[in-house]
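Every protein chain except one is present and positioned as in the full complex.
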Amino acid sequence: MSELVPMSFEPKIIAFVCNWCTYLGADLAGTNRLEYPPNVRIIRLPCTGRIDFNLLVKAFEIGADAVLVSGCHPGDCHYTAGNYHARRRWMLFRSLLETLGIETERIHFTWISAAEGKKFQQVIGEITEKARAMGPYAAYQGLCQVQVGQASTPAAGLQTRKPEAAQ
Amino acid sequence: MSQQLRQTARRLLSEGKVQVVIGYAAEGRPALITKSEDADKLEWNDRCQANLAVYLTRKEVKALGKAAIVVKGCDERALVVLEKESQIERAALYVIGMACDGVGAPKCERCQVHLPRFADEMIGEAGESAAPAEGPNGLDRLMAKSSAERWAFWTGEFARCVKCYACRQVCPLCYCERCIADKNRPVVIDTSATPKGNFAWHITRAFHLAARCVGCGECTRACPAGIPLGLLNQSLAQATEAHFGYRPGMDPTAEPVFGAWSPADKEDFIG
Partner (left out) sequence: MSAVLSVAGLAELVAGWIGQGKLVAAPVQVGDRLLYQTLATAGQAVFDARRRPANSIKEFFFPRHEPIFHYRLEGKEIALSDVVPEEREQIIFAAKPCDAAALPILDHVFNWDFEDGFYTARRARTTVVTLACAAHDEACFCTSVGAGPEDEAGSDAMLFDVGDGKFEVRAITEKGQALFPTASTEPRRSGSGPAAEKKFDPDRVARYLEANFESPLWNPLTLTCLGCGACAYTCPTCHCFDIVDEGNAAGGARVKNWDSCQFPFFTLHASGHNPRAAQPQRQRQRLFHKFSIYPRKFNAVLCTGCGNCERNCPVGLGVLKVLEAIDGEQRRLDDKEPVQA
């Protein structure tokens, strides 16, 4: 880790992982006390085949600076072919994102098996560093500002009232 | 050709072979002709832009009974996909193919399917069609820009989107009875015409058509705000052809891309 990295920005990483391989791989990293950055929030799904592209869009909408999608190696899917379907989907989805100018460098795809705790640690570390260097995904987050309140008192705001009859 | 079309329609209706002829009337407006006396309303001219295949999955039209449909070569591709997806029964449909020299749409310059290939009846002769235009098209110009420029482009375009869903309603392949955009427990796509809601909708629309869109251009034509929606579909069509050698609606025997998979699918972006 570079000493020059400002400590104020901690990237938020969301990882969509399959239950049978990558999630167990993350578990293995944990039981082996392999430290990886706490920036990642892991979301477990039964299979990468279940990962709807809208989940990735949602991740950016709610403020993720990078996304990881990870599952079983081709040929090892617990449901036989879920990861093959997912691979096809991602091949095309990435080209749509490129056309839209969405930063595909912030989306990472890996195959991590249940035995690859070390790989999980490495991948999370790399993604976190890359995201830290890229900075927050301001472009997408700018689209999705949620205003949770203004500094105005209720009385000062727009009043809707019934016509004279009610007064 | 209009005369021949009317004769065909009159014959099909009066003989009870079909209960509705889906065709074009004056100014290229779609018309649903159910009485043989009305067959004279049918026309064929160079303003017949609409893709009539969209009516085949509408329940009010299905309720009319057996249909005959007028198609151009581009429209017919939608029929192929609809059949592949079990939305129409080809045997129950009478396809009237029109030999088309272009209907003045931007897509016509690069047309590669001048003639319907699977019609039950062809009207008109194959003319001397001009070769498809060469050179960079709208998508090439877009992809020549940087990623940040593309983002700025689409942000500007989607700012005009009012969420009228004309793009969805006019598309022959958007036939879900309940679109994901209408789902609200939980909400997947904000219905608001905000930058967030508009990006979410257009990403979804384009991707739900990935490897299915036949490039008829109706989405772009229908958009009241003039957003070049077809560019998104076109980029996916290019990627589909490049990765899988597949062009939706061309070969009725080809396996749809998302229904299948192959261990040989090449990817260089998975670590």
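Each chain gets a letter, A and B, in the order it is written, and its residues are counted from 1.
Convention: a contact is a pair of C-beta atoms (placed from the backbone, for glycine too) under 8 Å apart; a residue touches a chain by one contact, two chains touch by 3 or more.
All of these numbers come straight from a predicted model, not from anything done at the bench.
Asks: Given that one chain is not shown, which residue among A:Ile62, A:Ala115 or A:Ala133 touches it?
Replies: Here the residue in touch with the unshown chain is A:Ile62.
Asks: Can you tell me which of B:Leu13, B:Ala31 or B:Val70 touches the chain that was removed from the display?
Replies: B:Ala31
Asks: Could you tell which one of B:Val170, B:Val257 or B:Ile270 touches the chain left off the display?
Replies: B:Val170
Asks: Specify the residue from the set B:Ala105, B:Met143, B:Ile180 or B:Ala193 that touches the hidden chain.
Replies: B:Ala193
Asks: Even though one chain is hidden, which residues of subunit B still touch it in the full complex?
Replies: Per the touch rule, subunit B residues meeting the hidden chain are 27-32, 34, 50, 54-55, 58-61, 160, 162-166, 168-170, 178, 182, 184, 187, 190-194, 197, 218, 221-222, 224-226.
Basically, only the chains that are shown with their structure count from here on.
Asks: Give every residue of subunit A touching subunit B within the complex, in rising order.
Replies: 53-54, 57-58, 61, 74-75, 81, 84-85, 87-96, 98-103, 108-111, 123, 139, 142-144
Asks: Show which residues of subunit B lie in contact with subunit A when the two form their complex.
Replies: Touch list, subunit B to subunit A: 139, 142-143, 147-155, 180, 188-189, 194-196, 199-200, 203-204, 206-207, 210-211, 231-232, 235-236, 238-240, 243-244, 257-258, 261-263, 265, 267, 269-271.
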